[in-house]
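Only one protein chain is missing from this complex, and each of the others stays in its spot.
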Amino acid sequence: MSLITLTTDFGTRDGYVGEVKGVLATRAPDATLLDIAHDVEPGDIRCGAWILGRIWVRYPAGTVHLAVIDPGVGGERMPIVARLSDRWYVGPDNGLLTHAIRSHPVAEARRIEAATGEGAPSDTFHGRDLFAPAAAHLSGGGDPRAIGPEIDRSSCVVLPVPRAARRGDSFLGHVVHVDRFGNLITNLPVGWLPAEVEIRIAGVTLHGPARSYDAVPRGELLVSRGSGGTLEIAVRDGRADRRLGVTLDAEVEAAPRA
Amino acid sequence: MSLITLTTDFGTRDGYVGEVKGVLATRAPDATLLDIAHDVEPGDIRCGAWILGRIWVRYPAGTVHLAVIDPGVGGERMPIVARLSDRWYVGPDNGLLTHAIRSHPVAEARRIEAATGEGAPSDTFHGRDLFAPAAAHLSGGGDPRAIGPEIDRSSCVVLPVPRAARRGDSFLGHVVHVDRFGNLITNLPVGWLPAEVEIRIAGVTLHGPARSYDAVPRGELLVSRGSGGTLEIAVRDGRADRRLGVTLDAEVEAAPRA
Partner (left out) sequence: MSLITLTTDFGTRDGYVGEVKGVLATRAPDATLLDIAHDVEPGDIRCGAWILGRIWVRYPAGTVHLAVIDPGVGGERMPIVARLSDRWYVGPDNGLLTHAIRSHPVAEARRIEAATGEGAPSDTFHGRDLFAPAAAHLSGGGDPRAIGPEIDRSSCVVLPVPRAARRGDSFLGHVVHVDRFGNLITNLPVGWLPAEVEIRIAGVTLHGPARSYDAVPRGELLVSRGSGGTLEIAVRDGRADRRLGVTLDAEVEAAPRA
């Protein structure tokens, strides 16, 4: 069984996801298609990159991760395939690999040429005309060389996402994702920190991490060890982003608990 | 073919659904994954319970229903598997089985221990670390005893959802779900009622049930025999919840038509 995952900002009220799946189902009839997320905000490459970073190695070797959040479609950004840790990425070279690349170096990268598609691709729907044919090809075990010429492995676009850093006894990090629940996911690795920390964000000081959400009363802020291995700030049964008025890239400081 | 259905409040703009599917696809490569609903409001256990009640026996025996609407993750509520009518439930023991249990008694229930997962599970994402491995295990025909110790079958959490009751010649019921269309689904079984009833809700009196929506002009209220076997109140091409200002648990009275 071969797997193709789909991550897009196409939404679920148009036919775009359906067109992409039709190309995949026609060209890779034995592949299993798995929807990851289609309601990424239009053009939100940062969010797509975060998703890919989370899911990358959860899938078996050989999986093709097709990702189309592509505000620059038809323009300068390059359509590519890239192999990281024996899984394939197929999509635009616009930063969607930012998080995945950090833990898994690019082993092979190629520019997609139209050879695997039929006729001339459209200028505005590479998801259907370039990426889906390439994903189907790779999923079926096709030779990557048929897709296009190899490109410099170190050239893949990485967004300037802030990184956590030590600052004396403390650590300075940032909010790198705000999820559906309003949880603030930081880039502060739990493994860097002592068992008890004091967190400062948006003028508020919190102690943690708590073991679970019910360590605080409903509606209260808490710090938790996030499931991605970094600290998260949440409101029990509520939204931390609204409570704190905080968005992407907000600073978070973590100090050993005094 | 084995089936695993997925019902969550994870939304479709984060990576959480993708992480869960990755675990399932890796551990149960022959299972077919079917999305039921991922846009349940965060923490809305009542809605999840209603969904499971509706879909339970529509699926073949052996199906695994994975459901993760889990605001108490990591806290006191128990991670469980439960077998009802030869289908498995995998998820938190927090009331998600409320409706399914009414028609299908629990034949076997077990507490999930971490044995089937890799390493220590996170405290905040049991969907990925406990439930998905258990679902994959059961889906592949694995021995339920490997998941954890049996628990009291009658101990599964049931929410205090109102029940319909006879009151003289009439019946008193409640709105137990408000669906996407703004339809008000009641707990008044069609089978209890005479062919013609008078419905009172939010100070309004309606006659019914109508055979279909076009029995009334556009924008008008009507009562219908719902597809779940209970009375429903709808507005043709509109929303009954907004028209009546009614939400979950609102009272509905049904009397034989005078």
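Letters A and B mark the chains as written, and numbering starts fresh at 1 in each.
Definition applied: a residue touches a chain if its C-beta (ideal position, glycine included) is under 8 Å from a C-beta of that chain, and two chains touch if they have at least 3 such contacts.
As the structure is a computational prediction, the values presented were derived from the model and not from experiment.
**Student:** Among A:Val17, A:Leu188 or A:Leu248, which residue is in touch with the absent chain?
**Tutor:** A:Val17
**Student:** Return the single residue from B:Val23, B:Val40 or B:Leu193 that touches the missing chain.
**Tutor:** Selected residue, touching the omitted chain: B:Val40.
**Student:** Quick one: say which of A:Trp88, A:Phe125 or A:Phe181 touches the chain that got left out.
**Tutor:** Of all options in A:Trp88, A:Phe125 or A:Phe181, contact with the hidden chain holds for A:Phe125.
**Student:** For review purposes, identify every residue of chain A that touches the missing chain, sorted by number.
**Tutor:** Residues 10-19, 21-23, 25-26, 29-30, 33, 35, 42-43, 71-76, 122-125, 128-129 of chain A touch the chain that is not shown.
**Student:** Which parts of chain B face the unshown chain closely enough to count as touching?
**Tutor:** Within chain B, the residues touching the omitted chain are 1, 3, 5, 7, 12, 32, 34-41, 47, 50-55, 58-60, 63, 177, 179-181, 211-215, 224-227, 232, 236-237.
The rule is simple: only the chains that are shown with their structure count from here on.
**Student:** When the centre of a chain is set as the mean of its C-alpha atoms, what distance in Å lies between chain A and chain B?
**Tutor:** Chain centroid spacing, chain A to chain B, equals 30 Å.
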